[in-house]
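In what follows, a single structure is set out as structure tokens and then discussed.
In this view, the complex is presented without one of its protein chains, the others remaining in place.
The first chain written gets the first letter, and so on, giving A, B and C; residue counts start at 1 in each chain.
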Amino acid sequence: MAKLLSLEQAARMIPDGASVMVGGFMGCGSPHRLIDAIVTKGVRGLTVYCNDAGWPGHGVARLITAGLVKTLNATHVGLNPEVAALMASGGLEVRLIPQGTMAEQIRAGGNGTGGVLTPTGIGTMAAEGRQVVDVDGKRFLLEKPIRADFAIISGYQVDHTGNIWYKGSTRNFNPLMATAADTVIVEADTLVEDGCIEPENVVTPGIFIDYIVKGGAW
Amino acid sequence: MAKLLSLEQAARMIPDGASVMVGGFMGCGSPHRLIDAIVTKGVRGLTVYCNDAGWPGHGVARLITAGLVKTLNATHVGLNPEVAALMASGGLEVRLIPQGTMAEQIRAGGNGTGGVLTPTGIGTMAAEGRQVVDVDGKRFLLEKPIRADFAIISGYQVDHTGNIWYKGSTRNFNPLMATAADTVIVEADTLVEDGCIEPENVVTPGIFIDYIVKGGAW
Amino acid sequence: MDKEQLKSVIAGRAAKELKDGDVVNLGIGLPTLIPGFLPPGVRVILHSENGIIGMGPALDAGQQQQAFVVDAGGKPAKCMAGGAFIDSATSFGIIRGGHVDASFLGAIEVDREGNLANWIIPGKKVPGMGGAMDLAAGARRVIVVMEHTNKGTPKILERCSLPLTAEKCVDLIITEMGVFEVTPEGLLLKEINDEYSLEQVKAATGCELLIPEAIGKMTE
Partner (left out) sequence: MDKEQLKSVIAGRAAKELKDGDVVNLGIGLPTLIPGFLPPGVRVILHSENGIIGMGPALDAGQQQQAFVVDAGGKPAKCMAGGAFIDSATSFGIIRGGHVDASFLGAIEVDREGNLANWIIPGKKVPGMGGAMDLAAGARRVIVVMEHTNKGTPKILERCSLPLTAEKCVDLIITEMGVFEVTPEGLLLKEINDEYSLEQVKAATGCELLIPEAIGKMTE
């Protein structure tokens, strides 16, 4: 039973220093309107979890460019040159995580398991400081669950219960992040009546969603 | 690119002593026609993974009643009295697994992680012989991945590529088992052309499916 | 009280633990009666561990070969508008991840530390734990609803003797005699059913109870 908020109301919920998961992959499936509203409202020292840094002017990049982000946890930042400059000037801390590990860590954050045992990163810098667990003679890194105070995600169709259907490849991290934050806000491209999304075709069940903001068609 | 087989051809693929995952929950979402074909053909000493033992005459129970199963890995067998009798007579070994653990172990079997770190079962008989892993002061059981030689599952709509859409609660263990066996056979209630299932609504991608058998409407 | 009255008292009291919008998982048997006692305006979302969110009330139907939607007992069921079907891993991720607000379960034994035994009687009954271990370990609140005794033999004990379903998992116990909260200090008698005296409740309980100065009334 998700509650409808205006973009401004939603933006005001996020305090300085909050940790925020941002859905999307290079901006595809990111909550663009809500990101804009947060930039307009202004906030400081966010810790952000997002697949990437987008490209300048697009997606999560707008939060970074506006100077709202203290730490970015991402898998790849190479397509946003501003990030390299900010990292060099000390204006942004970036923690890099292998993409499959990050996806599974967020899933673990939402599903009550103790983390992920992954072969990815063994023998690399990604293994630094990680516990190694031996299972039947094969070594795995123990990567801990990731949770955040907020998840801001995007959905193409969202019903009043909060059920979400994702169009195309906008899905990516959105369904995972929806499970792993204390407060979850979805930006709906289209708000539909309950029952419009067949129960079989619901990707993110509404029980994970706290608030809906209307995005409108792009 | 899944290949079409007759029920008889599919049944003949499964040799004595094979390990077989069987989809379904109390028969809902089980590949009933394929189960019947396996019973008709006959096979010995199967190790079966299935949520439950069904009820007599229904679902995986038909394999058990026919004496084809040496070991049953399940979460619950209480609704099939024949199982208790077979256990008592030594005709069937039953290994009980918590349902959430079994689901996640099968998922791990299919996704290359080293197992599941679950709080479920801590302080119970389910913890016997399990490695306990401490993550930030909380204890988790390490439950190893489960894989099998075969998975036999059911799908309501299946296209020629092998993409599957599940109706109602027939989904349950089917999408998980599809990822975790060397050979995966789906019984299609309805066989449809590629493109009939919207890419967004595909639940099990066809890349996991080796063979399709036609089940027809129930 | 006859059996039906007794069930009504327990399920009726259990319904008061729920608020509008709660995600709830109901064990088989007595717990399935709870939705029938919800006050108007309180709608809960039933989670069925075989993969339904937003399950409808129990259907009056037997086992069928053709059901595409079944409940956790394998009986035909339905999904409400606004509901969703999910796979078993997602379903138990919801449970383990604390997204189920309340799990109502029966018990064979429960003890003052909140340990729960409800899945096996070694040598007699070995049905399997199904989803019970995950529900007991993972739900935000675990509420035991059961008859206070097994034909006079206490089920609320100092320490469970049967193999556990989960350790220290129970938050609240609701029986026909009263409502008992598991606290760090022990088992607190929160409410008592007028039909029983305090002495009767104590006599039917296998462990010491914490008795507050004012005990609430279970039924109004």
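The definition used in the following text is that a residue touches a chain if its C-beta (ideal position, glycine included) is under 8 Å from a C-beta of that chain, and two chains touch if they have at least 3 such contacts.
Since the model is a prediction, treat every value here as computed from it, not as a measurement.
For the chain that is not shown, the touched chains among those present are A, B, taking the whole complex.
Screening B:S19, B:N51, B:T101 or B:N163 against the full complex identifies B:N163 as the residue touching the chain left out. Residue-wise, the contact with the chain that is not shown comes from A:G121, picked out of A:P31, A:G121 or A:P145.
Contact with the chain not shown here comes from a single listed residue; of B:G29, B:G59, B:G110 or B:G215, that residue is B:G110.
Contact between chain A and the absent chain runs through residues 25-28, 51-52, 55, 58, 74-79, 84, 87, 94, 96, 98-104, 106-107, 118-126, 156, 166-176, 203, 218. Although one chain is not shown, part of chain B still touches it, namely residues 1, 107, 110-113, 159-161, 163, 179, 194-195, 199-200, 202, 205-208.
Going forward, only the chains that are shown with their structure count from here on.
Relative to the C-alpha centre of chain C, the farthest chain centre belongs to A.
Chain A and chain B have Cα centroids lying 33 Å from one another. Residues of chain A in contact with two or more other chains: 112-113, 200. In chain C, 79, 85-86, 92-93, 95-96, 138 are the positions where the chain touches two or more neighbouring chains simultaneously.
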